[in-house]
Every structure is written in structure tokens, then in C-alpha cells.
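What you see is the complex with one protein chain gone and the rest in place.
Labels run A, B and C following the written order; every chain starts at residue 1.
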Amino acid sequence: MAANTWGELFRVTTFGESHGAALGAVIDGCPPGVELSEADIQPFLDRRKPGQNRFTTARREADAVRILSGVFEGKTTGAPIGLLIENTDQRSKDYSEIKDKFRPGHADYTYAHKYGHRDYRGGGRSSARETAMRVAAGAIAQKYLAEQFSMVFHAGVVQIGPHATSPEHNDFDWLRVADDPLFCPDAQMSLAAQDYLKQLLKEGDSVGARVRLEVTGVPVGLGEPVFDRLDADLAKALMSINAVKAVSIGDGFAVAAQRGSEHRDALTPDGFTSNHAGGVLGGISSGQPLIAEVAFKPTSSITIAGDTIDKYGQPCSIVTRGRHDPCVGIRGVPVVEAMAALVVMDHLLRHRAQNGQVKHNFPVL
Amino acid sequence: MAANTWGELFRVTTFGESHGAALGAVIDGCPPGVELSEADIQPFLDRRKPGQNRFTTARREADAVRILSGVFEGKTTGAPIGLLIENTDQRSKDYSEIKDKFRPGHADYTYAHKYGHRDYRGGGRSSARETAMRVAAGAIAQKYLAEQFSMVFHAGVVQIGPHATSPEHNDFDWLRVADDPLFCPDAQMSLAAQDYLKQLLKEGDSVGARVRLEVTGVPVGLGEPVFDRLDADLAKALMSINAVKAVSIGDGFAVAAQRGSEHRDALTPDGFTSNHAGGVLGGISSGQPLIAEVAFKPTSSITIAGDTIDKYGQPCSIVTRGRHDPCVGIRGVPVVEAMAALVVMDHLLRHRAQNGQVKHNFPVL
Amino acid sequence: MAANTWGELFRVTTFGESHGAALGAVIDGCPPGVELSEADIQPFLDRRKPGQNRFTTARREADAVRILSGVFEGKTTGAPIGLLIENTDQRSKDYSEIKDKFRPGHADYTYAHKYGHRDYRGGGRSSARETAMRVAAGAIAQKYLAEQFSMVFHAGVVQIGPHATSPEHNDFDWLRVADDPLFCPDAQMSLAAQDYLKQLLKEGDSVGARVRLEVTGVPVGLGEPVFDRLDADLAKALMSINAVKAVSIGDGFAVAAQRGSEHRDALTPDGFTSNHAGGVLGGISSGQPLIAEVAFKPTSSITIAGDTIDKYGQPCSIVTRGRHDPCVGIRGVPVVEAMAALVVMDHLLRHRAQNGQVKHNFPVL
Partner (left out) sequence: MAANTWGELFRVTTFGESHGAALGAVIDGCPPGVELSEADIQPFLDRRKPGQNRFTTARREADAVRILSGVFEGKTTGAPIGLLIENTDQRSKDYSEIKDKFRPGHADYTYAHKYGHRDYRGGGRSSARETAMRVAAGAIAQKYLAEQFSMVFHAGVVQIGPHATSPEHNDFDWLRVADDPLFCPDAQMSLAAQDYLKQLLKEGDSVGARVRLEVTGVPVGLGEPVFDRLDADLAKALMSINAVKAVSIGDGFAVAAQRGSEHRDALTPDGFTSNHAGGVLGGISSGQPLIAEVAFKPTSSITIAGDTIDKYGQPCSIVTRGRHDPCVGIRGVPVVEAMAALVVMDHLLRHRAQNGQVKHNFPVL
């Protein structure tokens, strides 16, 4: 792993700024012989791309991906796969208002002090636009895992402000996420949250969100204790997404109030009887569904004025006009899926290296 | 990084099983010239070691650490530092009762299926005993960071079952943690939780816990976007601790209900006016205190019988007698500090490599 | 490091096949604030590019590099630098003659058996064309090292078949390399070798070469024992160049016949009195010039028929017509420089992480 590379064996290196010439990625370590074309990746990018509806940023990007290498005669060759998306809507605009000010809640301040300079064009590398390449790379992993293990990645928004749902709700249905404008698995919650977001848009404010992930078909045995546990790498992967502030596995923070007799999942000859653990025991997948949740903070790019300082240290006020999402968690959904797929794919290859092939179903030694 | 190695530049590799001959660690990449002896490390190990009081496991280990290399004439040389703790209380006992059974909630099942064999001696590598070496390595990082940056690492138990506290409470005081049997910063909560734990011990049950971390003195600029963000690496480090099921930074899951106008921390010439972000913006430290919380699950080693299967797939019942903590979160406190120190130390060196020295205080460009 | 990534801290990831859409690289970890534009990189690529004279392949590529990210307002930002070269002369041709045959001396056979497939279009990823991106990345390192340390990278062909030279020769002059068609530092050797190559071209054969490297200005202290020694990483870097079969440091294989009293370089208050060691002691740079030599094998792509087998295991004969260099070592010269620059740059950052700034000149403690 490294700053802009995810993974030890299925390695994804990304580059590109929100207002630069292009975004790109290199995927190194992909198994050879996987059928792959741009058409396999584009639908995943289309789900994430801006300008889909009134609840996401008005920026319009085709986000058309090109495969530059690593595929020959329709199949991966084992060589690194180069991906490229040219930026087309780098709206030239007047940055003079924000150029010298640190936007509160943004990475302006920390990037400026870390690197000693500032890319004031809408976030540069710290923009959520960077996640497009995570989704493109994740699409390749998801394709492989679906084909080889029938693995299914579900993610959806389960909370926006005061509106929430959970799998226990009658209306909860993973299959409706794809068609919901908020990527929400619960129709009732979605309608209520849409009203709430419309009001926020009027007020020029934003709101946070909680996203739930469930992955089925994960074989038993993935994870490399003691540090590279499957849940630890998943926590890092999800926390590395812009705006994420918390990650839980299985019952998450609720375990602080649980008793051992309540938490431990009993085993029977037919499998586990519950999944408080969220599919991971001792850092290794148990074969149960992998369950995680993450919290996205509300974007700080709002039209309500805020207090800040400029680069000379002087106090000032700032309004962020740009084209921004009122709830960045929504477009975070495909990114959550993508990062989970990259984690599982990497661990699959790592397991294979040391231990040989994984087993597909509930095994007894 | 690798399975049993933490860090890219300040690299800690650990080995050893709970009932094996010894635990050990190699620290590679430590700056030369740091004054170091066993006496600098032992107090950290003593805080974590078992047998301290009735609320922690009755196993008795001296946990006496030896420095085998990397120190000459009282200072680190830049060569790898070898650390060793001989296990002294590997009680020889009769494992026949649990040898063939998978303990529910434990890593038995997943280790067995991953590696194709089973070390039934009390958890082997998956035992919390492994964390002793994290604490030893973390002690070296904490010493360096304290000396060079006056950095202070605070951690304490802020929830056990129904009993909780927070920094807003009048009684909350980091300085009392060291002397509290539960490593709790709040005297009132501690007393209530001690009563609760006594009752649990009678019932043969266990309970989860929530631990809070605050680090002051972290310089601005640490973190390597887009993947190796400071918060992402901290999330991985904390989630890699045995029994941890959730990690939050700053306001954590509460951000899902917050508005942008509420969440963003205003900047003034005198610093930030709040710290909802928990000291990280865009994956890079802001110079504010680094704040995180983690949830420890209740240990599954309890004397209440549970359903499980044996290695032939047959259903059976199990009781875990061993010597176990009723609330593993308590002894997790020094481990949380240690992992945070390893993360910050590693990022300090990484920052230095690309960008030169860090700045110590609130800077204006 | 990883298959297609060079470096631990100055990380270069490359992709692209000789007959694919494009070649690309991502440089991650470059210090911020370095002035950089395409004009800084292009001259290095122009030296390596094909079609320069009759002694290099007739393929014509503009090799025009684009910087896609990581540079803002003329300076590096600390974000990953994306580089791209579109392939323009992917001559569409009839591969039917070689498609099913393994070319002797080529990577066809091993790639086919490793990855289970074959990219028969002129070598795919195993083509020397891949080295263009090494040169582009190396150009950035060379610029930084020249600006910060006045470091100078010299490389030149010192042997082609029976014609050789050495720094002891009167005519030996690093400054003439840039203008010599064989990148040879010795005018006499160059003329003799040119005649030799003309004869080889007539015969349809090829020849090997030896290239010498000298780097001045390397500060004392670079190298990370015991495995990542400066000379060990240099050996790997140079051996990773297509066609290289041997690497030596300082006196190289001659040391097997030397005595200790002869080999050891004496120190005086004014510096070392000789440089048998080649600028490295114990895997760490001594401040003396870094000296290495490499041997390039003769390309196997010749018009003299050779025996081989096809993919069905049947014996057959093959003639490689393509557009190939009679002596690949010539165009290897800028690649040798580039790889040396990547090694030194990476070690500079690694040293800085653990030990702080390097010293510039002959120091006494």
C-alpha cells in the first residue's frame, strides 16, 4: 500500500484532480483471462457520476472510461490495466473569492500546510471526484468476484438526518436501491428524506448520511491477522472515502452494551444462527454475509456564510457557491461497494498465495 | 504493511502465541539517537498485563521485556530493535474438553478453515496476549513523540454496558485513568461499572466497552491521501485490535444527523473554534487534538454454556473455563494508545520523507 | 515495490504495451514545489526514442509526453503525477507468421506459460518500449537531484562486441556521449563499433553491449541495510531493464582476484584516495562517485533463421523481421541513467524519513 495505491496484490493506483486534465488508475495484479471491456466498467461509473438528479451536484461529466492497456482480445493479460477518464466539465470560473481563504470543514487548510501550496480549483486531489477511479477499479473486482464466487455487493443509504431505516423494516429491499434517487433501500424513508433534502436545498445547507453494506458469498478464510485483518482493512478502505467519519462491523458500537451470552453467534451443523459479528471472527471471514456501516459527514460547501481565515491569518467570511451535493453520502454508495470489493479481492489473492484456493461454502474440517 | 507488520516506515513486526515459548517484536526504522532502555518500555507493559485486579484475567505473567538489539550505549542506533518477552505462565492443562469444539464468537472456526489446522491452546495467535508486543512497540513511539513534540496520548473506558461518560461530564478527568481499576476517566461511572462487573462475574457473563482516545500535540500535516489518510490508518490500527467492532473519528456516527452549518469547524486567527472533525480534515491532521472512539465486543469466553459444533460438524455444547477478562475493553486501553502512537509515528516519518520537517504549532502560510 | 511499481517512497507505476493504445506512468511521492513541465521530460525521452539513426529500430514514435495531474501553476503539488504517451506507430501488420511460434531468446515462451495467454503483437509488455516510461519518471528524479544536490548522471556504451573502452583511455570523455550515435564516450571506439554494426546489419545479426554508469554528487549516507542497500537496489533496478544480464559495482568481478590490501580504499582528511568500492560501503553511499556497469545481451530479433517450437509443441523455424535495434544496449543508456536516478531519489527520501536531511559534502563527525 502507499498514499495513492490501494492493495497489496490487487493494487489500484489512482491519479487526477477534480479540475485537472484527466483522472486515471492503474490496476496491477489482476488475474489474467478475465473478460473485460469498457462496457463492464461504465455502468458502475454511471451510478456514481454527478448530475443524475437534483440531489447530486449539477456538474456534468460524461465520465467515459478508456482501457489503455492490460487487455488483449477481450481478456486481461496479467499486465497492468491502465484506465483513463478525461475531465470535460472543468468549468473555467473566477476563483478570486475563495482563492486566498480556507474553507471551513474542507481540506484546504491541511493540504496547504502539508504541501506548502494550495490547489484552489475546487479541492484538487481532495475532491470527491477522485472516487470515480475507485469505482472503476472496484468494478473489475466486483466482476471477478461475481463470476468466480457469485459474490453480491449491496450498499444503500439507511439514514439521512432524522430519517432512518434498517433491514428489520418491512419496506427494506436491497433490490430497489438501484432505482431510488437517494440509493435508499426503503421507499418510505426515501420519500421522507427527499422532502427533507428539498428543504435543505432551499436553506442552502447540507446533511450527513449513514450507508449500510452487505456482501454475500464471501468465502470463509479471508483476512491476514494480526494487523491485516479483513475488518481492519475494510475499516481503512471505508474511512479513506471522502467525508466518512465512522465505520462499524456487525453490531458496531452497540456491542459496548452487549453481554457475551448475547453477542456470540452460535454455530450449528447448518451454519451460524445469528450474525452479530458481521461476518468476521478474529479478523477472518466466517462465510457469513459481511456487514458494515459508515457515516458520511455533511459537506461543508454550503451557501450559508461561515467564519474562517485567509492565508495571511486574517479573519473573514466565506460562502461556497460551486456545484455541490446537499448530501454526499448518496453518491458515496457505489464508492462503498467499490472499496469493499477491492478489499475482498486483495484478500482473496493474499489468501491464495499462502494457503491455496479458498473454499466456497460452509465447511467442516 | 503486511499480515504481522504494522507501518510503512516505523515498522513493527510481531510474533508469538499465547501459550508458546515467547512473544517478540522487531521495530525497524526507528530514528537513531533516541535514549532507550527496558525501563522505558516496562511501565507500559505493566499497565496492560494480566492479573492486575479482579476485573482482568487471573493469568499471571511477568511480561518482562528484553531489548536484544538496536540499542548501543543507551541509544537507538538505527538498526532494528528486537524485543522479547518469555511466556512464564503457560499453564499446562487439559484441553480435551475444547480441543475439538469451535468456541462460538472466537476465531477458532475461522483460523481452522483458513490455515487448515488448529492451535487449541487458548487462542494461539488470535489471543489478546498478542497485543503485549503492540504496547511494547507503542511505548517507543510514545517516548519519541513526547520528547520531540510534547505529544500526549490519553485513552480511557467511557462506556461499560449501560454505564457511560463523556468529556462534558463534570467528573471527567484524563489524569485519573492511570489509577482507576477500570481505566475510566470518570469516578462516578467507574464505581457504577465496578458494581455491574461484580454482578457479571457472578453470572459468568461478560460485557462490551467503549474506549475514547484523545491525542494532543499532533502537528498539522500528517496523513497521506488519498488512501493512507491519517484517519484511515487510525481506523485500521484500532480495528485490528482484538474484539474491536467499530471506530469513529470526531463526532463519528452522529454526523449522519448533522447539518453542514453545524458540523464544519470555524477557523479564527487563534485556531479552530470547535472540533467536530476530531483533528483530521481531508485525511490530514489539522493540529487540533486527534479524537477517536472504539467499541470492544464482550468476550465470548464465559462460563454460561453455548451451542456450537465440533470439528466433525456435530452439534454440541461448550463452556469456556479458562482465565478470562469479564470486560476485555479495560485492558484494551493501553493497546488503543499504543496503536495510535504507531500510526502517528509512521505518518510523521512519511511526512518527513516527502515534505521535510513538520511544523509544531498553529501556522499561517 | 510491486511488479509494475518501482520504489518505496518515490514510487513509479508504469503500464502500457508496445502495440497498445498508450504508455503511462504514475509518480507518487514526489516532493511538492518542484518546477515541472513537459519540456523538462521530453528531452530525456527524445534521447531514448526509436528511429534516431541507422543503429536503432526504424519504428517512429513521437513519444510526446503529457502531464495529466500533480502539477499546478508550474509546480508539483505533492499529488500523484500522471504521465501519458499515446502510441502513434502501432503498425498494423500480419502477425500470422509468428503468432503461434515462440521466438527463441524472447519472453514469448515464459509469458505464455506464466499468464496462460499470449500477446503476440511485438512483445506486448515485455517490449523495450516499456522503458520509455522509466525514462520519463527518471527525468523528474534527475531534475530534482540536479537542482538540490548538483548530482550528475553519466552513462555510456563502453563495449560493443570486441570493441571496448574505459575511463583510463585518453579519448574517454563523458561529455561526448550526448552527440555520439552509439552513446559512446570514446570517439575511437565509437568509429570502430559503427563499422562493426554496419557489418552486423548486413548479416542480419545483433550484438551485446556493456554500459558504464557514474553518478557524482551522491551525498554520504544513502542506503538501507541489511537488504535495501543502495548497491542492492541499484543491482535490481539495472537488472530489471530488458536484456540486462549482469551488474557490477566498483571493481565488480575483478574483486575475486584482488587482495584486501589492494582493494580497500584509504581515507585521508581530503577524502578517499581511490574508489574500488564504487561509492558504496556496507550498502551505504560513501560520498564518492557511484560506479556501476551492466551487460546487455544481443537482441534475439534477427533475420537469421532460428530453431524453435510452436504452441502445439511442434518444431519449426523462425525469422524475426520487425523493426529492431542491432544493439539494444545503445538505447539502454538513458534507461540506465533513469533507473539509477530512481534508486537514488527513493533512497534520499527513505534516508530523510529516518535520519533527517542528508549532508552534502565530505563530513567528519
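Please note the rule applied: a contact is a pair of C-beta atoms (placed from the backbone, for glycine too) under 8 Å apart; a residue touches a chain by one contact, two chains touch by 3 or more.
All of these numbers come straight from a predicted model, not from anything done at the bench.
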Candidates C:37, C:166 or C:258 - the one touching the absent chain: C:258
Candidates C:2, C:84 or C:98 - the one touching the absent chain: C:2
Listed residues C:155, C:213 or C:281, member touching the removed chain: C:281
In chain C, positions touching the absent partner: 1-6, 8, 14, 102, 104-107, 109-116, 118, 125-126, 130, 159-162, 200, 205-210, 220-229, 231-240, 242, 245-269, 273, 277-278, 280-287, 293, 295-302, 304, 306-309, 311-315, 329, 350-351, 355, 359, 363-365
On chain A, residues whose C-beta touches the chain left out of the figure: 8-9, 29-32, 78, 349-350, 352-357
For chain B, the residues touching the chain missing from this view: 2-5, 11, 13-17, 20-24, 26, 28-29, 32-33, 66, 68-70, 72, 75, 77-82, 84, 114-117, 119, 121, 124-125
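The rule is short, and it goes like this: only the chains that are shown with their structure count from here on.
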Farthest chain (mean CA position) relative to chain B: C
Separation of chain A from chain C, taking each centre as the mean of its C-alpha atoms, in whole Å: 39
Rounded Å distance, chain A centre to chain B centre (Cα mean): 26
For chain A, residues that touch 2 or more chains besides their own: 2-5, 14, 114-116, 125
